[in-house]
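A single protein chain has been omitted from the complex, and every remaining protein chain is retained in its original position.
Take a look at subunit A:
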Amino acid sequence: MTPALVCERLVKRYGDKTVVDRVGFHIDEGEAYGLLGPNGAGKTTTISMLVGLLRPDEGSVRVGGIDVDEDPVAAKRLIGYVPQEIALYPELTARENLRYFGRLHGLPRRELASRIGEVLDLVGLSGRGDDKVGTYSGGMKRRTNIAVALLHRPRLLILDEPTVGVDPQSRVAILDRVEALVGEGMSLLYTSHYMEEVERVCTRVGIIDQGRVVADGSKRELVAELGGTDRVELTLDGDVTAAAEKLRTVEGVSEAVVTGSSSIRLLVAGGRHLLPALLSAVGDTGAVTGVEVVEPDLEAAFLHLTGSTLRD
């Protein structure tokens, strides 16, 4: 079967800065693919090239077998794109926004009316469809932002951090809907800082850092690369920077990064056995108030691959 998306060796430079550096991955039909990366990793820039908003300096993109550079119009028909920033007319109602973008997608009037009802339902905004978007809360705007991309029932849905600024309840609702759409056969490209969202929704994950895809595989494959390494979350009162410094010197610790004013994340081979060594390494730089040893997960894989945390 033709993959939903194939991109190869995508490069984008701004001046002498290469912000996307030979990025390549593919998404099979019906597959949910997550692109995980910290701020400035190049996720949005990559997506802009995938949806035909930005011309790559090098490389190619095929959507459903169609080259985006050769036939952008046909390729765009297959894509539902949700931009990272809210892209709506605040002075119009959600319904009016949907109608405008739906017509740009060539949906006939009659069909459009019923689709608008459907997608408003889908994002849980049926009751507020006739209110101006400018009067919406941040989460409602986000949901409308997503609704616009669903109107034409795309084969490939591309979501660029769709849950930023959404309360946990709405986030769960959005994820449920996205999962349901994937269940119905829609292919998905999902970018996020939120590891747990990607873990939940996506079957395959690419990790992107400084413009490069540093790893790509199923969650299990990525975690397997860690070997017997555990993730240890340490909380302490005291000088976290100094403590992290000391922890890095402990045999078996491959990473130790400060993740908050009183928290440190470590990658430790055979985590449990090394706990006493870790505690004594912290020594007088602070008083340890909590230790958590976590099974290898994407967060650990990310730290292992990039030496940094996702959220900063």
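Assume a residue touches a chain if its C-beta (ideal position, glycine included) is under 8 Å from a C-beta of that chain, and two chains touch if they have at least 3 such contacts; residues count from 1.
One rule holds for everything that comes next: contacts and distances are computed from a predicted model.
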(request) Would you mind picking the UniProt name of the chain not drawn here, from "Na(+)/H(+) antiporter subunit D", "ABC-2 type transport system permease protein", "Ribosome-dependent ATPase" or "Phosphocarrier protein HPr"? (result) "ABC-2 type transport system permease protein"
(message) Using the touch definition from the top, which of A:42, A:64, A:83 or A:139 touches the missing chain?
(response) A:83
(request) May I ask which residue of A:43, A:62 or A:105 touches the chain that does not appear here? (result) A:105
(request) Write the list of subunit A residues that the hidden chain touches. (result) 48, 51-54, 72-74, 76-77, 79, 81, 83, 85-89, 91, 100-101, 103-106, 148
